[in-house]
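For chain A:
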Amino acid sequence: MFIKEYFKDIYNAIKSLLVGMKRTGYYFTHHKEIITQQYPDNRLELNLPERFRGEVVMTHDEVNEHACTGCSACELACPNGTIKIINKFDISPEGKKKKAIDTFVYHLELCTMCGLCVEACPTNAISMANTFEHSVYNRGQLTKQLNKPGSKLRAGVE
Partner candidate 1 sequence: MSAAAIIFYIIAAFILGTGLLAVTTRKIFRASIWLLFSLIGIASLYFWMQLEFLAAVQIIVYVGGIVVLIIFSIFLTIKSGEEMPKPIFKRNLFAILGALSGLAYTARQISLYKFQLPENPAPFELKVGDIGRQMLSTTDHGYLLPFELISMLLLAAMIGCIVIALKQKEPVKQIQS
Partner candidate 2 sequence: MFSLESITTLVQDWLNKTFSPNLALFFEFVIVGVLAIALFAGLGLVLVIMERKVAAWIQIRLGPNRVGPKGMFQSLADTVKLIMKEGLTPDGADKFLFNLAPFIVMMVAMLVLAPIGFAKGFHIWDINIGVLYVSAISSVSVIGILMAGWASNNKYSLLGAMRSGAQMVSYELSVGLSVLSIIVLTGSLGINDIVLSQQNGWWIFKGHIPAIISFVIFIIAVTAETNRAPFDLAEAESELTAGFHTEYSGMKFALFFLAEYINIFIVCAIGATLFLGGWMPFHIGNWEAFNHIMDYIPSFLWFFGKTFFLIFLIMWVRWTFPRLRVDQLLNLEWKYLLPISMFNLILMTLVAIKGWHF
């Protein structure tokens, strides 16, 4: 039985080696599969994959409304304290106090692009953008406010 195992090992080894070499041989001969992008040259027509995570952004629609209720689920989900949410209390027409977002502070310099905040958000207010040219001269510029000034909560989002 030992002999049988021995030759089976050799056969399997050669077979798996050939499978691997076939794959790499295919890539070697098919240059159109190359995925490298020559970045500074193609800056105008950059073609980044959709799932590339560059930074966290808050999506605003054309009338400057967002979907962030200020529930701070993202702040709790963030593993390294990148997000800080400052809330205010709006007075609704009925005279009731309602929690709303004042400033969504986002520290890009602390962010590891893990995407846990996006997953935690119950209203899909934030998402990952695929911008990546983040270099600045001053570290303070990396601390961003995500909600645009004057924006307010979209109606109907709880």
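How were these picked? Simply put, all candidates are chains of the complex that A comes from, given by their letters.
Throughout what follows, a contact is a pair of C-beta atoms (placed from the backbone, for glycine too) under 8 Å apart; a residue touches a chain by one contact, two chains touch by 3 or more; residues count from 1.
What you see is a predicted model; the values in this text were computed from it and never measured.
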Field: Among 1 or 2, touch partner of chain A in the complex
entry: 2
Field: chain A residues within the candidate 2 interface of the complex
entry: 9-10, 17, 20-21, 23-25, 27-28, 31, 33-36, 38
